[in-house]
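Please read the structure below before turning to the comments.
A single protein chain has been omitted from the complex, and every remaining protein chain is retained in its original position.
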């Protein structure tokens, strides 16, 4: 298990990849309209299944909401 | 000849009736959109051929123009 | 007794003169800074001991107060 | 002779020191209320007789005027 | 369905003396460079009521403002512009009724030639006489709430306070007085005089006026038809906004994006 | 032909970074009570560009603001609302580009939470970084003409000064600064923030702004769709009026009825 | 020599009906929490004229406003506050003359209790009657230039237009009307009613008013004596500034430091 922060909450991921972080929130990693930052840097969608996560990593998964 | 003021100008009328004042200006007394005051009182169109004018009478013949 | 209205209140005066109306309010008729209207007309001070009041007369006694 | 710019004008100084630049303008180097920059840096009054000027140096001599 | 049609469908009719007007913009016809320019401006404005002045007939005049109004679909509203006394205004109104077959009149009684402000005493006197004589009186007045109420009480069909002097283009100099007039009114209030540009007209409607009457702002603009169209939109905008329940004014901000859900990026300074 | 179509036909297109927008009204999507209310307001507004904020995904959320924008025919304009540093704003913009497939961004870098006014130094820094990174930057800024010009110079596609603080509804507090910004601008100027009612929007356009961006004025009004329609008319009104050559403002009157031809009635006192 | 003395020495006297007043600030005496507070405020104001109202004598009342005015060096100016008809105002003025031995009167004829605005018809009628009866009439009026001129013509010694409703503290809502009134006036114009703070009073004087009359702004302030002193300075400031030939207003800047003689430092980027 990899222990990371996903949107500010501690999560244990079954796989050390970003896609697992999405699934941990109940989201389909293929879902459109979502972006992901790993430790303060944008991680393009193409790397969501390949980038390696480590314990303590901070993952932010954002989408568009009403605003502005 | 009857000498009257029509719209501020001295005119000699061939007939002592309001209709003659209109004709003096080159206007058809049957023309719509025109009203006439005799000595400061409205004279209805029905009296334009019958009312009697006297020397010194003041006739005002008005119509609508751009304004306001 | 003469029954009059003094400043809107019914009063019985012992004498039928304006001075009595002032006394009825506890005021010295010689007091400065006061004016009196009898039935809607100013009554000069010189007549306060001589003018005759009748039942139903309306007396207003005014003075200066803070205002404006 | 040392050729410098004093307040934007070419001057030939008889001595290669800032005090000579003041004198070239007809000013007493002891005069109060004046400051001097040499090549864009403030030169304290204490060095006006000792600092060495070279050809092409730019001297600005400022004082207070009405303003602001 | 256009905005105007929608507004009407909402039961938002503009009624003066029992007559429903489609447009809340009333046009003055003065100041146009030509009858052609006037006609284009009237058409662009969408107005269905327009003022005319009564003047000595000019036998040499070509074209008629009345024909222009008819082609543009506007009822005629004669005014008493230029009159300085109740007597002259009443006589002028009667001549207009005789000439034009309408008992509607925009009553003006001027008290000063430099400001063209109304004389309150003469105005009230004329209004009372004309109402008694059966006229439907739309009274041009200053922005005094007391005079506005007195005009209403003598029976004016509409009270038409100014924003600023006729033709000044200075907009609404005292919106507070307008607000006070509107709050107390039991007849339609039409902002008459002073409009310079579209935002002035929108503001008048937002303040609660039932309509706007303007002339110079359109007829003397560089492009009268374009300004007329601007005014049409502006009156509609102001009417809609005035009834939409605007947000309050605040000194400070009120965020429009949510605070919740902000990301927190590591390593921030 | 609608007024908007007429305006466009006149070559009066609203172009940002090479993209022609049909409407000069840009909507913010924040503050609406529901997505339904938002959709109705967007449709009534006629806008074809609307902002969204970027926030942590909420798995429980139902409905998507993006679907609403699509149904209403609006392109999406992500913002960086809530960011206080250039760094956070740049990262947020990049995430938005990744998520939404657009390189347009409404750049906000806030310097104070009470006023939500921008921090000029961070804003300029972020703008420069984003332009270098290929973004089309529409920069929300205060009404400082110097900062506006510097934002233009670093390559912002549009500069968007405020009228007053976000959500304050206080209108345009300093129209002179706006005028100065507009006179010097070589990119589109969009009034962003502070609009409270229709006349504010009309005024912004009359001052020469190329467009208006607003959210709270519509979404938090009692009747958002009605206010949206009001704003649509107001922006059109202001645009038309601004180009129609308004009459000058005067202290005194300028008669709109002719002096010539006044009747003279005998017996006047 | 104080500023006031200097001003007077310059031939800048404030004269109403032949009486020279030392101060251009006239005080109303209403609204003070106590006669003591009133006295302190009057002293701090420097006023030498103050209004009183006429009311039914209250036998239980302690202290007299007349004594306070005398101690503070103020002449008494009775008003007709509360009167709604010419008849009542004329009677009240006559009672005041009888009671106080002065033929000066501040004429008020109210047309509406919510705004306390004057009724123009009744006001003019009362003014004419009182002038005929030998009174020195200082007429409280609205800001209508036509009514102001008519009041002057019937013989009022001073015309006193409002800035905004009595006690509203809203300042001068229509400075343009005041300017117009002042430009045409041939008797002293005193701004009466609406002043809220010192800058309002200064502005009134800058607009050309000859004096300012106020009450609530001072008597209902948290610190009446301090506000009275503020008003004294403000009236003096406005009077001086109004006569000093102010600079014009510009959209852009006009440097106050010279361009000539700027240093040029080498190596600038």
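The first chain written gets the first letter, and so on, giving A, B, C, D, E, F and G; residue counts start at 1 in each chain.
Convention: a residue touches a chain if its C-beta (ideal position, glycine included) is under 8 Å from a C-beta of that chain, and two chains touch if they have at least 3 such contacts.
Note that the coordinates shown come from a computational prediction; the quantities given were computed from them, not determined experimentally.
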Check: shown chains touched by the absent chain are C, D, E, F, G
Hey, which of G:23, G:40 or G:92 is the one touching the hidden chain? G:92
Cross-chain touch to the chain not pictured, restricted to G:26, G:123, G:137 or G:217, is G:217
Chain F residues that touch the omitted chain in the full complex: 111-112, 114-115, 117-121, 124, 142, 144-147, 149-150, 164, 170, 173-174, 176-177, 180, 184
In chain C, positions touching the absent partner: 7-8, 37, 39-40, 58, 60, 62, 65-68
Against the hidden chain, chain G presents residues 3, 6, 28, 30-31, 53-56, 58, 79, 81-82, 85, 87-88, 91-92, 95, 114-117, 165-171, 196-203, 206, 215-217, 219-224, 226-227, 229-234, 236-241, 243-263, 265, 268-269
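In this text, only the chains that are shown with their structure count from here on.
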What pair of chains is linked by the largest number of C-beta pairs in contact? E-F
Farthest chain from chain F, going by the mean of C-alpha atoms per chain? C
Approximate Å spacing (C-alpha centroids) for the pair chain B, chain C: 66
Inter-chain centre distance, chain C versus chain E - centres from mean C-alpha coordinates, in Å: 55
Where in chain C do residues touch two or more of the other chains? none
For chain E, give me the residues that contact two or more of the other chains. 28, 30-31, 53-56, 58, 79, 81, 91-92, 95, 114-115, 117, 170, 215, 256-258, 261, 263, 265
